[in-house]
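All protein chains of the complex are present and in place, except for one that has been dropped.
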Amino acid sequence: MRFETAPAPHVVAGFTVPRVMFPVLLALVPVAMAHVAVLGPGLLLQLAVAAPVALGCEAAALAVRRRAIEPALRDGSVLVTAALLALCLPPYLPWWLTALGTAVAVLLGKHIYGGLGYNPFNPAMVGYAVLLISFPVAMTRWPPLGADLDWATLARVTVHSFYTGALPADLSWDAWTGATALDALRTGLRQRLTMQEIRAGAPFDAIGAAGFVWLNLAALAGGLFLLWRGIARWQIPAAVLAGLAIPAAIGHALDPGTHPGALFHLLAGSTMLCAFFIATDPVSAATSDRGRLVYGAGIGFLTWIIRRWGSYPDGVAFAVLLMNLAVPLIDRYTIPRIYGHAPD
Amino acid sequence: MSTELLPLVGGAIALALVLGGLLGWAASRMPDDVDGLVEQINALLPQTQCGQCLFPGCRPYAAAIASGQADFDRCPPGGVATAEAIARLLDRPAKAPDPGYGVTKPRQVAWIDEARCTGCARCLPACPVDAIVGAPRLMHTVIAPQCTGCELCVAPCPVDCIEMRVVGDARISRQTGS
Partner (left out) sequence: MAARREFAPGIALETHKQAAMQSRIAPAPAPAQAFVLLDQGDGRHTVPCVRVGERVRLGSPIACADTDAGADLHAPVAGRVRSIGVLERVPDAGHAIIIDNDGSDERDPGFEPLPPPETLPPGELIELIRRGGIAGLGGALFPTATKLAQARARSIAHLVLNGAECEPWICCDDALMREAADDVVRGAQLMLRASGAKRGTIAIENDKPQAGEALGAALAAVGDARLALVVLPAVYPAGAERQLLTAVTGLEVPEGARPPDIGLLSQNVGTAAAVARLARTGEPLIRRVVTISGSGVARPCNMDARIGTPIAELIGAAGGYTGTPRRLWFGGSMTGRALPDDAWPLTRAMNCIVAATDADLVSAASVERPCIRCGDCARVCPAGLLPQELHRGVRSHDESLLERYGLADCIECGCCDYVCPSAIPLVERFRQERVAMRERLAAASRATEARLHFELHERRAADLEASRRREFEDARRRARDHSADGG
């Protein structure tokens, strides 16, 4: 009797790339819900643009590169990029900037290097950084935080800004943009206010200033879900949070007047989103477990540095891109010891 | 363009030209590491010393490649792999070996039919790697592991008792870990 032949192993675990990517999308649902609750419906509009543009750009790039389109689109990685980018963008962002950012992320952040698995930089962060530097005004227009906000009008403002880039004639930007906690921190430090004075002013005085805290807690929940399922490993998130919290705590202990504490940093901006979703992109991260600890710690530390002394309110995107640059060096010095070899 | 920018841009262009010209002159004045290059090319050649490239050995051929006197497509024992490796080293487009200099053959060693050997010792000096053991009027034999398959011993033999035999591939154990 004849049989087919095939190489070993004959039984494998059955993991596939989609099975790694789609739980990530699921884990982003809590953050998305918190985002809409705190900042208005803008996220949904951004997603509605980012997702199709991402898929379209990926298909176009694959066609030009003469690669199979369907398996690549089905693996879900470009949807993760689109989702993360949409979560980082201000809800007011006009649709053409969102489309541009997504196209940059997919084409210049991923396909120009060879597609999935070959990009040295985190594609979502590439798109975000390009937009931030090129369109600083539009990219720093965030809705005001506060529980007493008129959600209906906020929705109207958002839709109008999304479609036209401007506000309806009867409204002004001053009333409808607000500083985030990190914005206030940066501005306050520039004006040489103390932490007490900064905390007394907007947006901390409004109850809704806790808005970003909710976003971070939701991201944390999603991240813990990924850890529990084994999709993400603990090294990068733990290292990012430690790399951010430890210098923050030291700074606060030495000079509480100019340094907010560790808890503030951990729950501000997109810290948790970065730690569990952005920094954990395996393609652009370091290779070995030890290397990932160094990589994550570097991201956390750079984020703190940029938030404290840099000219951008949130340093996450640049911290990630800078550590992406450092990955080859980190990899070179964190090769695990091979059985039977002396430690180098 | 505003007048303030003009001197700036002009100065930058001038600086670039001066520095670039300086670098180019320095590069042309630095001696070429020819010996190093010959060593590197020689290390890629299979050391068969067969002379099919029309040079008396692999090192003279390496020197000819380094000096540009000959192209790197003349080595049949090295085959495609050697040609590609040298092309990579010299950063030139790869080339397949020119069949005019011979065909690439599987690994072979010379074998002397002892029944016919007359002990004339004409094959001994022909071997470039001294792989034939013997003396006049004594039996000759080929040290197979040392033979490079260059075939230079075949012609000098007056009784045609030397033939080339293909070496079987070493059987690699398929078991785990060995």
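Here the chain labels run A and B in written order, and each chain numbers its own residues starting at 1.
Methods note: a contact is a pair of C-beta atoms (placed from the backbone, for glycine too) under 8 Å apart; a residue touches a chain by one contact, two chains touch by 3 or more.
Small disclaimer: the values here were computed from a predicted structure and weren't measured.
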item: Listed residues A:Val12, A:Val137 or A:Ala152, member touching the removed chain; value: A:Val12
item: Interface with the unshown chain - residue positions in chain A; value: 1-17, 19-20, 68, 71-72, 75, 77, 114-118, 233, 282-283, 285, 287-289, 292, 335-342
item: Chain B residues touching the omitted chain (full complex); value: 42, 45-49, 57-58, 127-131, 145-146, 148, 170-178
